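The block that comes next holds chain A.
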Amino acid sequence: MTLLEFARGPALQVAMIIFVLGATWRFFGALLLPWRLVPAEPRKGAPSPIAAAFKGVVVKMWPHKPFQKAGMFTFVNGYILHFGLAIVVFLFAPHILFIKGLTGLSWPALPSNLVYTVGVITMASLVAGLVHRLRSPVLRLISRFDDYLSWLLTLLPVLTGLLAAAHLGARYETLLAVHILSICAFLIWFPFGKLMHAFMFVFSRAMTGVRMGQRGAEL
Partner candidate 1 sequence: MPQEPKLAPTLGELLQERGVSRRAFLKYASYLSAVMALPAGSATALAEGLANARRQSVIWLSFQECTGCTESLTRSFSPTLESLIFDLISLDYHHTLQAASGEAAEKAREAAMAENKGKYVVVVDGAVPTKDGGLYSTIAGVSNLDMLKATAKDALAVIAVGTCAAFGGIPKARPNPTGAAAIDEIITDKPIINIPGCPPIPEAMAGVVSYLVSFGKLPELDHLRRPKAFFGETIHDRCYRRPFYERGLFAEGFDDAGARQGWCLYKVGCKGPVTYNACATLKWNGGVSFPIQSGHGCLGCSEPDFWDQGGFYRPLSTNLREMGPALAGAALAGAALGAGAAWASRRHQESYQRDQSAAEGDKK
Partner candidate 2 sequence: MMTQTLHASIPQEPPRLTGMSDAVFAEVAARLAEVVAGASAPPIELTAMPLTSEDRADLEQRLGRGEVFATIESAGRSEVWETQFSGVWFVRHFGENDRTASECIEFGAAPAILFSHRADMAAAARRLATALQPANAHETTDH
């Protein structure tokens, strides 16, 4: 069995199973918890929980005025990173084919050259994020192993994907195999670390919105 066969075959299969199992486990484990976590009576004039939840999700999409200067880099860089990732993952023709093979769903792709460019920008933004994290004493203090591992496992697929596209560093079949294996590592870690925020951020923001809303706090 060649490395590529191993990557496309058993490695991907095991990684996907762990990913789905772990993600549904954490997802249901969190969502089936009691929802009413605010024992106190809502304040007078508090918004309805649904409105508060919605507000919680939306308002957090941009920094608060007082934090705008300090938080702007994180926000802008975060958007570049996340949109970049979404474009690379979901709008590159070979990736769509992979998803189509799994789910039967497909959609139009972007030109490969454009996706490569976005990939480079995404990587730059990942690196910038790390530099920012390491240079800020506060961020460094609150960063844990999880943060760094999640960062690395996000970077590797982008990096190996770009190398494969550019045929740089090794033969293409090896680069492709390494790219797929890096995705396997990403998928395996995903449910158990901070990467899970991709599924959970909506709910956690909504919960924050509801709690704050009931206490009458401005978001």
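Rule of thumb we're sticking to: a residue touches a chain if its C-beta (ideal position, glycine included) is under 8 Å from a C-beta of that chain, and two chains touch if they have at least 3 such contacts; residues count from 1.
Regarding candidate selection, all candidates are chains of the complex that A comes from, given by their letters.
From a predicted model like this one, the values you see are computed outputs, not experimental measurements.
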Exercise. Looking at the complex, which candidate is in contact with chain A: 1 or 2?
Worked result: 1
For this session: Quick one: which bits of chain A touch candidate 1 in the complex? Just the residue numbers, please.
Result: 2, 4-5, 8-10, 12-13, 16-18, 20-34, 93-95, 97-98, 100-102, 109-115, 167, 172-173, 176
